[in-house]
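Up next is subunit A:
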Amino acid sequence: MDFICNFPFFSIMISMFSGIVSAVLSRKAAKWLNLISIWVIWFLSAVLLYYIFGTGEIIVYKMGHFPAPWGNEIRAGLLEAGLALFFCSIMLLSMTGGRKKLMGEVVEEKHNLYYILVDLMLASLLALIYTNDLFTAYVFVEINTISACGLIMIRQNGRTIEAAVRYMIMSLLGSGLLLMGICMLYDITGHLLMSNIRDAVSSIYSAGTYPVPLTVTIILLTCGLAMKSALFPFHTWVADAYGYSTVSSAAILSSLVSKGYIILLIKIIYRVIGFEVYRASHIIDVVFVFGLAGMIMGSISAIRENDIRRMIAYSSVAQIGYIYMGIGLGTRYAMIASIFHILSHAATKSMLFIGAIGLTDVSKGSRHFEELTGSGYRHKIAGITFAVGSLSMVGIPLFSGFISKLLFAQAAVLNTRKMLPALIVLAISTILNAIYFMKTVIRIYTPTEEEGERITMKQEKVYALTCICFIALNIFIGMCSQPIVDWIGAGIDMFA
Partner candidate 1 sequence: MTLFQIILLIFLVICAVSVSFSKNLVRSIMEFMAFSLIMSIIWLTLESPDLGITEAAVGAGVTSILFFVTLKKIHAIREGNKNEEADK
Partner candidate 2 sequence: MKKLTNKLLNWLNAEDTSVFDNAMELKMQEPKEEKEETVEQRMRDRLHIKDEVYSESETKEVKVLRIIYRTLAIILCAFIAYNLLIAVSWLPRTGEFDKPVNNEVSARYIEKGLQETGAVNIVTGMILDYRAFDTFGESNVLNIATITVLILLRRNKKKLPNEIEEKENDRLLEPKNDVILQKAATFLVPAIFLFGIYVILNGHLSPGGGFSGGAIIGAGLILYVSAFGFEKTEKFFTEKTQKVISLSALLFYCLAKSYSFFTGANELESHIPLGKAGAILSSGLILPLNICVGLVVAVTMYTFYCMFRKGEF
């Protein structure tokens, strides 16, 4: 076994280690440790991706001295390594973009605790991506939930604590359902390791031994993860949680945390239940309908909003609806579109949050649209970032959002039964998206006579660099879409 095969394990352990050590470090040391560990993991994931591209083989790594069904196991394919790389990049950019704001909004002596939360969050995301064991996934889902709650309420005002309570109630309900599903699955298959469960499930399915428990299990797993990732009827906590927490937290939460659960759901669909079995159950139609409802309702709530950050939060409800719609279409191509949308949305949404914070900085700290008028001139790089993000969300060619919408439309055309509703809702949702994002962009580029505070690029070099990186990443995803789609397809084939 090559030494590179250790890298998934190393990247989980490095972030855990830095999370444990940061508790006794000073603020600055914790910050640097966090930065260095994310960079190291980024580098490891990049090497791993390159290696897997070269060999074309899945890395199966046993955790401990015992082989697969007895011990734990982690597993890295193309998709896993690429997602780890991508998540690290977004995490890095979100942290650097929101660092200045963090100083003002969080009590200084609690800064190192914030870095612990981020480290453990990264560890849990990596473990969710790499793990090959369902119960390990549950434990790390809990770590993810608790650290997400910490990220919401680290900036302590009434709003965030209320949002944290709502978030916790909703997601604990979700983890309860998830755990119940895992227990039932364990009862009818007798395994906890994903590969073994899939073999057992396919034999159960063809033999027809436990049809009712299997269906209930699929419903429980899907419901639990949908609840945790804020699918439409369970989205009540989103606006407060994303709208009032500190900006790095909002960017990380919206672009990584909910996506981590969706990745887990996709893993469960492919590696635990089996795609054919999942498609044969009727839950897939329910997922499709809720996805469509989310696309419309999220956009409508966003249009009615008067607060820029709450508007972005509601927009992410709509985007989660897109992803679930893709899962609900139930074809391989639609799944590729969903995963592509996970990437493009993660890149765009964190970019919008980072851009919006720059705009509110030059508008006397207010986030309401009246005061934001003309802020694009007062803080140019933030204005450009926000505009690029909006264009990408609306689906203008050249940017990443366009490609994902195109992929969704193509996938919908391929599915004859669900083509019509999917296409109609896609069109309506795009128009609604255009309404509220263009409204905001026009608002921030409307000149006013009022002379506000101006911030130039030289005053905030790190922030400007982050913004440029975000724009470059977005255009990269938009321009080089074909290799990315090929990579996702190869990764999905590796799942099976």
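Candidate selection criterion: all candidates are chains of the complex that A comes from, given by their letters.
In the analysis below, a residue touches a chain if its C-beta (ideal position, glycine included) is under 8 Å from a C-beta of that chain, and two chains touch if they have at least 3 such contacts; residues count from 1.
Remember, it's a predicted structure, so these values are computed and weren't measured experimentally.
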Okay, in this complex, which of 1 or 2 is up against subunit A?
-> 2
What residues on subunit A touch candidate 2, complex-wise?
-> 1, 5-6, 9, 13, 16-17, 19-21, 23-24, 61-66, 69-72, 107, 109-110, 113, 116-117, 120, 123, 127, 133, 135-136, 139-140, 142-143, 146-147, 149-150, 153-154, 156, 184, 186-191, 200, 210-213, 216-217, 373-374, 377, 380-381, 445-449, 454, 456-458, 464
